[in-house]
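A single protein chain has been omitted; all remaining protein chains appear in their positions.
Our next item is chain A:
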Amino acid sequence: MAVAQALAALGRGTLQSLAGVGYAGMLLLESLWFAVAGWRGGQPVRPAAIVAEMRRIGVDALPIVSLLALTIGIMLGIQFIAAMKEFGAQSQVVIAVAKSVTREFGALITAILVAGRSGSALAARIGSMTVSQEVDALAVIGIEPVRYLVAPALIAMLLMLPVLTVFADAVAILGAALYSAPQLGVTVQAYLLQTMSLLSPGDLWQGIGKSAVFAVLITLIGCSTGFSVSGGAEGVGRATTRAVVLSICYIIIADMIFSFFLNR
């Protein structure tokens, strides 16, 4: 009996998560369809809505992204110098920081931050709109909720997360330079120039490519948890938490998978 119950619970859980993935996939396809062909069916994705989302997701996040990227950069500088000192290879700090920031940390830190800021905001906004019947109201006015709420967020996220990532890369490397250059006995300028000569476009593209995937994950998880809210204000709170936790989990797992395939 207990085994049967456990199996049933496992089956239900599997079905639910499969349904969740399917729902998110449908949101993705619908958003892309509206973005490309929506204007033909009277459901255009408005540029103004995309720009507003870009400001909320991207521009408003600049201060906090700068702060964290700078801190991470300094931290990496400290760690690498300490670790490399043991082999007397401090000068390798430049390449270690450059590669790890552009390939990994820039994209990861930015994505986690945006998941916390904007993924939760999307879930909360769509969740409270679902609870107060605003989503229903949009539908009966003849505005597809996916077109109005999801598509602009998805496009804005796809545009802004890579931009934020490149920005975070630059700030993090600057942070590392501020700490490491004096330790290495070179100027900050020389450190940065050396970084530039060591980096290849491929390094940057790796981070940018990942950030596009993270953008899709954050938007879809935020929106789908928002739409599935039930149970009033408490449900909205739960959905917000769930959106952040799920997004960060998926981001880290996706990051690992990408790193594995891109760096073999």
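General observations
The rule is simple: a contact is a pair of C-beta atoms (placed from the backbone, for glycine too) under 8 Å apart; a residue touches a chain by one contact, two chains touch by 3 or more; residues count from 1.
The criterion applied here is as follows: contacts and distances are computed from a predicted model.
A chain of this complex does not appear here, and its UniProt-recorded name among "Sodium symporter small subunit domain-containing protein", "ATP-binding cassette domain-containing protein", "Methylhydantoinase" or "Heme exporter protein C" is "ATP-binding cassette domain-containing protein". The missing chain, though absent from the display, is touched by one residue of A:G22, A:G42, A:P182 or A:G202; that residue is A:G42.
When the full complex is taken into account, the listed residue touching the unshown chain is A:A139, out of A:I78, A:A139 or A:A212.
Although one chain is not shown, part of chain A still touches it, namely residues 41-42, 125, 128-129, 132-134, 136-144.
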